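Complex shown without one protein chain; remaining protein chains in place.
Each chain carries a letter (A and B) given by its place in the written order, and its residues are counted from 1.
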Amino acid sequence: MTTFIIRRLLQSIACVILVTIIVFFTMRLLPGDPIRMLVTAQSMTIMTEEQIEFLRHENGLDRPLVEQYFTWMGGILKGDWGRSITSKMPIAGELVHRIPITLYLGLVSLIIGLILGVAVGVISAVRRNSWLDNVITVLANVGVCIPVFLIAVFGVYIFGVRLKWLPIYGFVSPLDDFWASTKSLILPVLCLATFPIAGCARQTRTSMLEVMNQDYVRTAWSKGLSERIVIVRHALKNALAPVMTMTGMQLGGILGGSVIVEKIFVIPGMGLMGLRGVLGQDYPYIQGVVLVVAIAVVLANLLVDISYGWFDPRIRVR
Amino acid sequence: MPATSVTSEKAVTNVSKRRTGEFRRIVRVLLSRKLVVFGLVIIFLLLVAVIFAPVLTPYDPYKTSLRETLQQPSWSHLLGTDNLGRDLLTRLLYGARISLLIGLVVVVAAAAVGTLLGAIAGYYERWLGSLIMRVMDAVMSIPMILLALIIAALLGGGMANVMIALAVALTPAYARLMHGQVLTVKQNDYILAERAIGSRSIHIMLRHLLPNCLPQILVVMAMMLGGAILAEAGLSFLGIGITPPTPAWGSMVNEGMQYLETNPLMCFAPGIAVMLVVFAFNMVGDGLRDALDPRLRGTI
Partner (left out) sequence: MPGEDAGRAMEPLLRVENLKVEFHTERGTVAAVNDVSYDIYDGEIVGLVGESGSGKTVSQLAVMQLVRTPPGLITGGRVLFEGADLLQYPSKSREMRSVRGRKIAMVFQEPMTSLNPALTVGLQLREMLELHLGMNREASRERSVELLQMVGIPDAEKRVKDYPHQFSGGMRQRVMVAMAISCNPKIVIADEATTALDATTQLQLLELMRDLVKRLGVSLVLVTHNLGVVARYAHRVYVMYAGRIVEHGTVAQVLSCPRHPYTRGLIQCVPRPGLGDRPLISIDGMPPDLIELGSACTFLPRCPYREPTCEQEVLPKLEVVEPGHEVACHLVSKGSDPCR
């Protein structure tokens, strides 16, 4: 198992390096002047040729690309992720503040999604074709169709505007005031977790139904084990593998959704930062966010693969 | 001579009988599930809205009217008006065009490019094929909305770029499907027989592979249509892609957020519209998949 983990870890690191190369060269090779990495389009119009040349030289934009890459990577590893061309603030600093927020929001949503989704999916599978199963299935099917902003709108309207129970914007760190923080996060998490809950429920149900028809589950029944043990120890463990893969893929949806949620609820997370970067064509911003997201995705895939190995020991041999 | 013509005639009628019989069976299975019927009804309504929008409503979705802003639902404005005095229902109907258009273009483009790439990858298995599939895997691992955001950032906003971005995100699924199909079918004897008589590769691919894979491609297309529409709604909500004043459902919700307290319909109507349409396509896609090949359950 350990060799498996180490191997996957090395693959992941290689993957991340590959991503940095792709990110770097894509940014540089785009149509347009690389000077756009430093100044906005508007600023460029009021600068003289000499000023542009000066900037270019100052920042090493006239060096060979490969050299630029290593300088850039060096900066990244040292913690210098460049500066935003609109706000002129260092990006690394902002990222350090924003990443934990988005991470907290995303992880809470994902974990709630996984736990609730799997629980609901298991119930649905075990009580197949009962009214409960039918209700759950329909709800799950609907749940994957609801746009994140619609839940937000409903939630804000019902709980914020009409009932006034929950705050509709702002973020309080859980480290400062846990209760207030939780109150402010109920709506955002509700929005983000809906899709994962529904998706996990569907996948778990399908998976469980398949597993419960397997011979080894029949063997488990024949041993006189209780329903709980058969379902949890024998069936679920085998059924969870595809659910985990799907959860890994959910991460993407959550990251995308968090952009929307952060915008609606004014949460100062990474998603909002990325959005501003995209809308303002602030390349260093975009670069920073893309890098972080890529690392997050690779990490998530790594964790999913490792968990796969735990669920299905046959995989470990490869 | 007469004997052969009779047998070949019979063969043709048998084949076409089989095709219609198959078609009828598919329709029967589809209609047997209430949710699928529900989905088909919604899609039908959607098509009506798309095609007959100008007929169904006397209003212009772009024309502002400062006297009639933020009105509540009434007989003249069934869903009320928005902050610029435009009839909400009209904008909803015209928005259907945008959603469906983008959804269809994205899915069809992704299907076309994806199946082509997948077929090539399957055919030239060794290095070209494996290279293509690796790239597909990489693209597939990037979350869809983020991919769209990145491409939008790099190429600028605008509808075309958003469509390109979404299509790129959806392409790997088709490539994978086609690739798998080609690899399986390649083993089949009748392919070997064709090659033995000297048929060219393209000929083989078009005449044999494509018809076999068509049902599955259609199922994937139906199931992805919902996802594409959902993604586009999210993007236009964020202000990327379709921007006001064009009536895209996502951006309509965005505009309406400020008026949630007084005119909640501005947000609810387009949002629910997105949900219904996506649900409809998902249900029909599920139904198609079960009708065409229930074994696909769990893989697609």
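Rule of thumb we're sticking to: contacts are C-beta pairs under 8 Å (C-beta built on N, C-alpha and C of every residue); 3 or more make two chains touch, one makes a residue touch a chain.
The structure presented is a predicted model; accordingly, all values stated were derived computationally and were not measured.
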Can you list the shown chains that the absent chain is in touch with?
A
Among A:Asn238, A:Ser258, A:Gln287 or A:Asn301, which one touches the chain that has been omitted from the display?
A:Asn238
Among A:Glu50, A:Asp176 or A:Glu227, which residue is in contact with the omitted chain in the full complex?
A:Glu227
Sole contact to the chain not displayed, among A:Ser181, A:Gln214, A:Thr245 or A:Ser307:
A:Gln214
Interface with the undisplayed chain - residues on chain A:
214-216, 218-227, 229, 233-234, 237-238, 311-314
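Methods note: only the chains that are shown with their structure count from here on.
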What's the distance between the Cα centroids of chain A and chain B, rounded to whole Å?
25
Touching chain A in the complex: which residues of chain B?
35, 141-146, 149-150, 152-154, 156-157, 226, 230-231, 233-234, 237-240, 250, 253-254, 257, 260-261, 264, 267-268, 271-272, 274-275, 278-279, 282-283, 286, 297-298
Considering the complex alone, what residue numbers of chain A touch chain B?
26, 30, 138, 141-142, 144-150, 153-154, 156-157, 161, 206-207, 210, 242, 251-253, 255-257, 259-260, 263-264, 274-275, 277-279, 281, 283, 286, 290, 293-294, 297, 301
